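The other protein chains are all here in position, but one chain of the complex has been omitted.
Labels run A, B and C following the written order; every chain starts at residue 1.
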Amino acid sequence: MMIEALLAVTLVGALVTFVAPNRIAGKLAFGISLIPAALSLWMFTAFDGSGNALLDGELAFESQFEWIQLGDYTISWLVGLDGISLPLVVLTTVLTSLAIMSSWTPIDERESQFYGLVLFIEANLIGVFTALDFFVWFIFWEAVLIPMYLLIGVWGGPRRKYAAIKFFVYTNVASLLMFGAFITLVFGLGDVTSFALPEIATAMLEGGPDGFAGLGGSALASVVFVAMFLGFAVKVPVVPFHTWLPDAHVEAPTPASVLLAGVLLKMGTYALLRFNFTMFPEQVEAYAIPIAAIAVISVIYGAMLALAQTDLKRIVAYSSVSSMGYVILGLVAYTQFGVGGATFQMVSHGLISGLMFMAVGVIYNATHTRMVTDMSGMADRMPVAVGILVAGAFGYMGLPLMSGFFGEFAIFFGAFGSGLLAYSQLFTSLAMFGIVIVAGYLLFALQRTVFGPYHLETDYDVGRAPLHDVAPMFVLLGIIIALGVAPELIFDMITDAVDPILENGGDA
Amino acid sequence: MNVPIEYFVLLSMALFSIGLFGILTRRNALMFLMSVEIMVNAANINLIAFALYHGNLTGQVFALFVMALAAAEVAIGLGIILVLYRNFRDVDVTVPTTMRW
Amino acid sequence: MEGLFDYAPAIALFPLAAFVIALAFGPKLPKKGAIPGIVATAGSLALSLAMVAAVAGGEEGYYHTTLFTWAAGDAAGEVGEGIEFTFGILIDPLAALMLVIVSLIAFLVHVFSLEYMNAEGETGLPRYYAGLGLFTFSMLAFVYADNLLMAFMFFELVGLCSFLLIGFWFRTRSAPSAAKKAFLVTRFGDYFFLIGVVAIAATFGTLQFAGDDSFVAAAEAAIDDGGQLFGFDAETWVTITGLLVLGGVIGKSAQFPLHTWLPDAMEGPTTVSALIHAATMVAAGVYLVARMFGYYALSPTALAIIAFVGGFTALFAATMGVVKDDIKQVLAYSTISQYGYMMLGLGVGGYVAGVFHLMNHAFFKALLFLGAGAVIILMHHEQDMWKMGGLKNKAPVTYYTFLAGALALAGIIPFSGFWSKDEILYDALIVGTEQPLIMAAYAMGLLAVFFTGFYTFRMVFLTFHGEPRSDVAEDPHPVGWAVKFPLIALGVLAVVAGVANLAPVAKLTGLEIEFLNEWLSSGVEGTTYVAYTDALAAVYDTGYIGTESTTVLIAAGLSLLLAFSGAGLAWKLYNVPEPVAHKERLGSVRETIESNYYQDEYQVWLAEGLTLPLARAADRFDQTVIDGTVNGVSSVSLFGSDRVKRIQTGIVTNYAALIVTGFIALVIVLGVLGGWFL
Partner (left out) sequence: MAVFELPDWAALAPALILVATALALFVIDSINPHTKNRSLLAGTTAVGSLAALGVAVWFMVAGVGTPTAAGGRGVVELFGGQLVVDQMALFFMTVVSVVTALVAVASYDYMGDHAYQAEYYSLMMLAATGMATMAAANSLVTIFIALELASLPSYALVSILKDNRGSVEGGLKYFLIGALSSAIFVYGISLVYGATGHLQLEAIADNLQGAGEYGGLLGLGILMLIGGFAFKTASVPFHFWAPDAYEGAPAPVAAFLSSASKAAGFVIAFRVFTTAFPLEPTTAVIGVDWTLAFIILAIVTMTLGNFAAATQDNVKRMLAYSSIGHAGYALIGLAGLSADGGEIVMGAAMMHLLVYGFMNTGAFLFVALAEYWGVGRTFEDYNGLSNQAPVACFALGIFMFSLAGIPPLGGFWSKYFLFTGAIQAATANSAMLIVAAALVVNSAISLYYYARLVKAVWIEDPVSGRDTLAQPTGLYAAIIFAAVLTVVALPVFGPIADAALEAATVAIS
């Protein structure tokens, strides 16, 4: 029942915060958020699972009971953790706490509602990463939309309404597509009588679907695979379904951006890994080349877009698109290092992009502008914050001894030698060029904003950032370096959960 | 002498169509109401004729119900037409168009 | 003696500690963090010397250990089942030698900084010393890395540190841009390096430099059984991967065409330049080639390319050095040129020669830069040589040490530079007699000697000789012991370091005095000089002009002749009371040379003239086409909605009509399907 406890604490916390007076809401929410963080860290230490959650592995903190009987089909509350989901849960809880602290400065209206929503998001994210029944998982998956819509809409920037509705509708349509596809698959699977993912995965790997409405089994599998891939592609996002992301990122308030980039984007890749890349090994093999092509395009194209931006948040937003491309590449490589590295990269990118958004936010709090052209020489006025920004930027460039490097290296290494993906060497080498472009645009941005003689278009006097703005970034930086120096901390449990996937295809 | 059932059906259908035509063309609320009545009665003809045809009374009984209900409907209708006149100083059904789209 | 090896990790960790201390407590410390740095580097130096002793003393002759496993898993490559990415230490003669060089230079630079930086009332000194500490740490760790990945990681960190230190004066416009350029250009090289690392790991399932489970051994085996690797036959694949790694080397060691960052890097403090050029960043590239020399030895193509690039760069850079007015610029191009020599040396199989020159160059280039630093102090931060002159008498120590360095650089016998450079050229010559390509490389290297001699002494004469050409030159700012001590120390080394390997003498007299040869001949099986010579025997066949000794004499003679003529020309032109510029004599070439053969221009164009517009185009495409489609869908639906709701006219008769119509439509559809109307 640990997971239920985790969810309950967060949800109740959200309610309490929602009705709390604005003055104390921030501190209160932070205090509350420490509980799930502590819980999840404890779970991290007490983790005793092994294998993959969907492929009859040993789940940690599993609990299950029937919920709804839909005709012959059972919908049951089924939650549990394996080596893939646990790091993401920890990432969620920790990042939320830090995001809350980092929003003490920027959020100065309707605080209680704001922090309540943030905690509500946290709860749903935890649910997404722990739920193992399709409907339960989908509830959490969709429930994220409401708070995110409001966070962007209420506390966002000038074009917040447009960005919010775009995010809301776009991602929801994708979810519907994915839902329909998956349900079709379930009905196509003859003997399955529940929506529990493990059962479905097993059925998929043992024989696959019988067919549906005149569609043959393998044809159905392919259709569903493609439809679900498209559905998740929006959430990830990969080119060309990415356009909601920059708008959402730019308009969202800093902490929302932190969660958006840090965790929400990982929902998409996580789902891809859980569904497409676990249940459809044959389709993965069949569609490896197009997927890899999409991945490479996302990397290069996203990086090029970032190069053209002058808004710091937009730069980071597009670079997220680029980074997610790496993750897709790692997944489609279908090797231990590829998939494991991709999962690691999810966590790593969550930390680093979170750090970047926080740093940008701190600068914004002081200058009230994010335009590269509006400022220069910030390092002169806020050395510490800028120092961390620079560190984060180098982390983003995949500097060794920071988590980003291991993620990327593992992906590249895994992809390069992939036996499943044809021309993998070519794809990998192309994707790797991203590390040059990323250095390009980040260094350009740094040179123009934080270095050079001090100058600011907006008339605010910039001073050093308060401690509670900088502290979260230090924590993140610490984690990033720790994971960079000793990736084994989580890579072992990840690979342990990844291996069963690869036994059904690919060649680890 | 017994008339083939088809004739009754044709008659009722004709009546029904007349009523429908009235509804589509007449703008006076009362005429509209009457047209509806004609349509209902077309149904009644059917019911009674078929009752004869099938040799059970269900149809005839139901016809009585229908008449009663039609009367009630007219009652309500007249009431509404009354307030309509009070508000719009007219019983033309095409006049009230404050709500559209 | 082996016991000492247990302290090996500390060599790198000392500077790291210094970095942390300077960063955390720098502002509160007396010298703003200089003291911890000096202590740490001194410690590293001591330990490095201990390592040398241990390597010399131990019967094994090297030290190899794995510190901890970074990541391990199943490899999905052509060879090998599982793969382990580890952090390990490999201290063999080569590494030990390099450790000493690096820690020594770092130590001296720290000392020098005491006066060069602190005395000038700089702000942000903790940042400076933290940077130096991290820099030294990264380089030392890179030097005794026992596998290619670890090497790559610290190779990258070195790049980061150079970024931080070159951009030390971040309040200016130029420094940050130079820093960015340095990082970007080297990053571009490292892109290939990383592909190389990944490829080698994926191919051989190991990244170890030395030992039986090294990728070098694996590659050798693969070539021997002549199998296919990733669709190529083994040797080609080795060549490809080797060249990919070489990309990183070319970037870091500023070889053509990725040399453009280095001159700009002069924006950093001179001390940093000394460190970068002599011992750390630039040296890292060449050291890497030496480190994995066994791998290149398997591929003649790769070697030839290394040699040719080296030779070309040597000449190319030397010519540019001729026309520079800024003392540091001259040194910068001399650095590029000198590393070209090392590449040439290694490329032609002159393993010892290359390493030898790496060592000597470290000493005299550090000396020259620190000397230049001293001059800059004297001149109150004036760097234009035309404003100097006549410093000879006013600052004798600086002058004589600088002179020693200059002689070494110019390759004048018997200064250290001569011996190593001559050995390189000799090795190039004997190979060149058999291989025209190498001969060309040799020719270029040889020609470069002349230019080297010229620009070196042009610099010396303009700076120290003649009449003072500015007021500051009249009464220069005095320099203290912190400046003099490093200069003297390095000056001595610059003079005598050549003794380490008097190859020509040995060849002529037959004396056993090639100490470096012997030093490098021990070590891990397969990474020794001996092993390399065997391997190379298969690659290059050498030939003599006449006998060996005549060849030696010809080589030495030629290079000396050219060096002297270059120096002589400089003496004639510039060793006069009132020297004047003679550039116009270059005529049409001048423009080209002064603008560095437009190397910067085309690279900047690639970045800002090609890539940026491309990015903007992509952005426009994204905004209009892709996002346009998304918004288009929504606006279309909303327009549709606006039309749909017009059906509700508000006139009840229309409603009735529409109802009937709709109903009839339904009747018709089903009626036709159901055949009711028949």
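The definition used in the following text is that a residue touches a chain if its C-beta (ideal position, glycine included) is under 8 Å from a C-beta of that chain, and two chains touch if they have at least 3 such contacts.
Remember, predicted model here, so these are calculated numbers, not experimental data.
K.L.:
Could you tell me which shown chains are touched by the chain that is not displayed?
P.N.:
Displayed chains contacted by the hidden chain, ordered by label: A, B, C.
K.L.:
Please identify which residue in C:Ser174, C:Thr550, C:Thr629 or C:Thr661 touches the non-displayed chain.
P.N.:
Residue touching the chain left out of view: C:Thr661.
K.L.:
Looking at the full complex, which residue from A:Leu176, A:Ala422 or A:Leu467 touches the chain that isn't shown here?
P.N.:
A:Leu176
K.L.:
Which one touches the absent chain: A:Val12, A:Leu34 or A:Ala143?
P.N.:
In the complete complex, the chain left out is touched by residue A:Ala143.
K.L.:
Of the residues in chain A, which ones touch the absent chain?
P.N.:
Its contact residues with the unshown chain are 67-71, 135, 138-140, 142-143, 145-146, 149-150, 153-154, 160-161, 164-165, 168-169, 172-173, 176-177, 179-180, 183-184, 187, 212-214.
K.L.:
For chain C, which positions touch the chain that isn't shown here?
P.N.:
634, 637-638, 640-642, 644-645, 647-648, 650, 652, 655-656, 658-659, 661-663, 666-667, 669-671, 673-678
K.L.:
Under the stated touch rule, tell me which residues of chain B contact the chain that is not displayed.
P.N.:
5, 9, 12, 16, 19, 23, 29, 32-33, 36, 39-40, 42-44, 46-47, 49-50, 53-54, 56, 58-59, 61-62, 65-66, 69, 72-73, 76-77, 79-81, 83-84, 86-88, 93, 96-100
As a convention for this text, only the chains that are shown with their structure count from here on.
K.L.:
From the Cα centroids, identify the chain that ends up most central relative to all protein Cα atoms.
P.N.:
Central chain is A.
K.L.:
With chain centres set to the mean of the C-alpha atoms, which chain is at the far end from chain B?
P.N.:
Measuring from the centre of chain B, the most distant chain centre belongs to C.
K.L.:
Express in whole angstrom the distance between the two chain centres, defined as the mean CA positions of chain A and chain C.
P.N.:
Distance between chain centres: 37 Å.
K.L.:
Could you list which residues of chain B touch at least two other chains?
P.N.:
Residues of chain B touching two or more partner chains: there are none.
K.L.:
Quick check on the complex: what are the chain C residues that touch chain B?
P.N.:
645-646, 648-653, 656-657, 660
K.L.:
So in the complex, the part of chain B that touches chain C is made up of which residues?
P.N.:
Going through chain B, the ones touching chain C are 20, 23-24, 27, 93-94, 96-101.
K.L.:
In their shared complex, at which residues does chain C touch chain A?
P.N.:
68-78, 149, 152-154, 156-157, 160, 167, 170-173, 175-177, 179-180, 183-184, 187-188, 191, 194-195, 198-199, 201-202, 230, 607, 611-612, 614-616, 618-619, 622, 626-627, 630, 634
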